[in-house]
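A protein chain is absent from this complex, but the other protein chains hold their places.
And then subunit A:
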Amino acid sequence: MDPNLKKPKLVDRVDSVATGGDPCESTRVCRFPDDVLERVLSLIDSHKDRSSVSLVCKEWYNAERWSRRHVFIGNCYSVSPEIVAARFPRIRSVTLKGKPRFSDFNLVPEDWGADVHPWLCVFSTVYPFLEELRLKRMAVSDESLEFLATNFKGFKALSLLSCDGFSTDGLKAIATHCKNLTELDIQENGIDDLGGHWLSCFPESFTSLEILNFASLNSEVSFDALEKLVSRCKSLRVLKVNRNISLDQLQKLLLHCPLLTELGTGTFMQEVISGPVTEFKNMFSNCKNLVTLSGLWDATPLYLPVIYTACARLTFLNLSYATLRSDELTNLLYHCKSLRRLWFDIYTLPSKCALVFEILECKEKEKGIMVTLFKISDEIGDKGLEAVGSCCPLLEELRVFPADPFDQEIFLGVTESGFVSVSRGCPKLRYVLYFCRQMTNAAVATIAQNCPDFTHFRLCIMNPGQPDYLTKEPMDEAFGSIVKACTKLQRLAISGLLTDRTFEYIGKYAKNLETLSVAFAGSSDLGMEYVLKGCMKLKKLEIRDCPFGNAALLSGLTKYESMRSLWMSACNVTMNGCQMLAKERPRLNVEVMRDDEGNDDGQAHKVYVYRSVAGPRKDAPPFVLTL
């Protein structure tokens, strides 16, 4: 490159594209050297930004694709591994998401797909140096895990969330063969737990582990193997063990890894520990870098004090699994002088929650502790929520789950008044998931006024199609008030008796909405049409048991390609309607799942529509028909 050439400003290049000018006009700007461009672009991480970059012009498209190291695939069927490989030659890290979210609720039959194996096969030839794989809702077999372990020499990080199809045998393969593994993160999977032997498969020569999370696995691992592993992995900074690891054992582990930044303990209860308690205390105090603490199963006042010194440095305390009495909690929080984030799961808090919340209130005022997430069982009732509202002004996320969701006897847990109490006390709420059995429009309107910052609002009135229990009116105005007041709303789940009016509101006001979940709602096709026409940023629409038919489905003809996916089950859509959609939009995969009974009534019982550059699925099981 001639050093005398004036370096063009990036702005000039973008302008020239916007006006339709040829970006390579020699009269206008000089070319950016490719390697400089690649270097600059390599600093961009966000895949959305990278997408934008790639659209600027051909040079930028190429520079971007050569410099990309991580690819995020939100729907594994939207693209094929071959296409990914062809476009991005230098990938080191892949995030893949598979099944539609409603598979979490048993609406997707087994063997539906989202098998990771075809991906691994292609990657083994194209990305032999693949380092990271993060999977969510994918079908993963032990064979796949073995394949992964044996075909990617430099493989470093594996994260599995909500996946199924594998067992601890698959983990054995990973432990045995991945000589450079730095991360193994196993969370909330449908794993077949055959025992803890997998952990013993890490060879003695293996020393690279930095992150190990097996908190969600139930079987006992060999402590001897774990201790040896921890002692030789000098770079270990995140360790989250399962409940079987005792206090004595924890103490021994801490001896070997004083540099931990995040610790998830095992059980915190033991009859008698072997050494003096002071020694244990020192062990914790020696972990000077510890900023995150979780686990604490069964913690009692007998041993909890050992962590007090370490608490001073904690910025994040996750009490989701701890069972603490109020006095224990007081003491614990008293020592947490640097705490910024506190997670509670109130299944496990003791009675006299009011006292506990009083404590929290003091802590927030004195120390500025941010209680950021409460997960609550609705047993706590409205009184409990009142207390939350009165003591946690900085609360950002609240999730209230039903204690007995499938019990034949129906239990009235929290009501609208609890929700209103919380909203009054916690104006910073951004994320709410609320299961209840009664709600009113007026209450939700108040809540919307109190908390205009909602980004995620998921309200589940558990009896399908239930109206405002006081006025007997539909719950339209409730969600209307939410979408009007909460301009930042990204995710919305609606329930109760709802007419098309609700959808009219959503279409008109929810301009930032990306995900919408609908069940047992709407009066006609208009409902769905409103949403498809009005919600500019809609990415995922999942609908079940609504009276939306072909007209509604087809009204989204021009919309679906800008979305990740559409799910419709138990609606009024027919095969003909789906076929028409498929015909008009060849770049969409229109998949219909057949009923068990094999009813040939022309109805399309489960429809899954998504954009794809890979064409129809080649691995569709017999009950999935791609039109």
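Basically, a residue touches a chain if its C-beta (ideal position, glycine included) is under 8 Å from a C-beta of that chain, and two chains touch if they have at least 3 such contacts; residues count from 1.
Quick note on the criterion: contacts and distances are computed from a predicted model.
Undergrad: For the chain that is missing from this picture, which UniProt protein name fits: "Isocitrate dehydrogenase [NAD] subunit, mitochondrial", "Armadillo repeat-containing protein 8-like", "Auxin-responsive protein" or "Transporter"?
TA: Hidden chain, UniProt protein name: "Auxin-responsive protein".
Undergrad: Among A:195, A:258 or A:464, exactly one should touch the missing chain; which is it?
TA: Of all options in A:195, A:258 or A:464, contact with the hidden chain holds for A:464.
Undergrad: Among A:277, A:412, A:536 or A:613, which residue is in contact with the omitted chain in the full complex?
TA: Within the whole complex, the residue contacting the unshown chain is A:412.
Undergrad: Tell me which residue among A:124, A:523 or A:626 touches the hidden chain in the full complex.
TA: Within the whole complex, the residue contacting the unshown chain is A:523.
Undergrad: Which subunit A residues would touch the chain omitted from the figure, given the whole complex?
TA: Against the left-out chain, subunit A lists 102, 104-107, 162, 188, 190, 298, 321, 323, 325, 345, 347-352, 377, 379, 381-382, 401-403, 405-406, 408-413, 415-417, 435, 437-438, 460, 462-466, 469-470, 472, 497-499, 517, 519-523, 544-547.
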